[in-house]
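Questions regarding the structure given below will be posed in turn.
Every protein chain except one is present and positioned as in the full complex.
Coming up: chain A.
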Amino acid sequence: MIEVEHLNVHFGSNHVVRDVSFRVAAGETFGLVGESGSGKSTVLRTIAGLNAGWDGRMAVAGQALGPRRDRAFFQRVQMVFQDPYGSLHPRQTVDRILAEPLEVHGIPDAESRITRALEEVALPRTARFRYPHQLSGGQRQRVAIARALIADPSVLLLDEPTSALDVSVQAEVLNLLSDLREARQLTCILVSHNLAVVAHLCERLAVMQGGRIVEILSEAELRAGQARHSHTQDLIALSHELEG
């Protein structure tokens, strides 16, 4: 479904992503793990078309991606951002935020779609006409997820969707994402620095360091402790330390 080959990203003279290649099959959830600054979010934003200055080859559903994305691309690919406090327009109600993608894509029946989208992410009806500042962090992230899904995309890009939330809310949002992925047969790329989160949701994952992918392994291999690269082993040891 998603193919990335020899992707390089430059920010000015900074070479932040170096020769990254991976493939994600339809319906699969693929994890990108690494420390802060390893380039994992940059890869995701580049696929989403939010970064210029890249070379290499990327394709989604067999269609190569150019420097500019068309509207059809944005109907197929959507993204959930890390910080739910920053990703919702502060002057728009939930209703307005959810109506925007429908208006842009000319999708009819906005009323019932918005009601359904709120139900799907388990937000109460009363939240519909509230402003983001009247919602909790978890509720905001649910709104962001509802916005991403309202135009029925087949690919969902998740940029650390839970790291800005309380631990208790994290599990709820992760379970919601995992249920939605099942129900809608979504292909996902999940970026996280948390190995436990990635292991929970992903079938395969790539470990990034300094802008390169150092290792791609399956979730089973990760659990069995079959990581080969020393950086992966470090990350595993670190996550055990934090949990224990």
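Keep in mind that, in the parts below, contacts are C-beta pairs under 8 Å (C-beta built on N, C-alpha and C of every residue); 3 or more make two chains touch, one makes a residue touch a chain; residues count from 1.
Here, contacts and distances are computed from a predicted model.
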Chain not displayed: protein name in its UniProt record ("Cytochrome c family protein", "ABC transporter permease", "Chemotaxis protein CheA" or "Transcription initiation protein"): "ABC transporter permease"
Identified contact with the non-displayed chain, of A:Lys40, A:Arg113, A:Arg147 or A:His231: A:Arg147
Absent-chain contact - pick from A:Leu32, A:Met58 or A:Leu88: A:Leu88
Residues from chain A at the interface with the omitted partner, ascending: 45, 48-50, 69-71, 73-75, 78-79, 81-83, 86-91, 93, 95-96, 100-101, 104-105, 126-127, 129-131, 134, 144, 147, 151
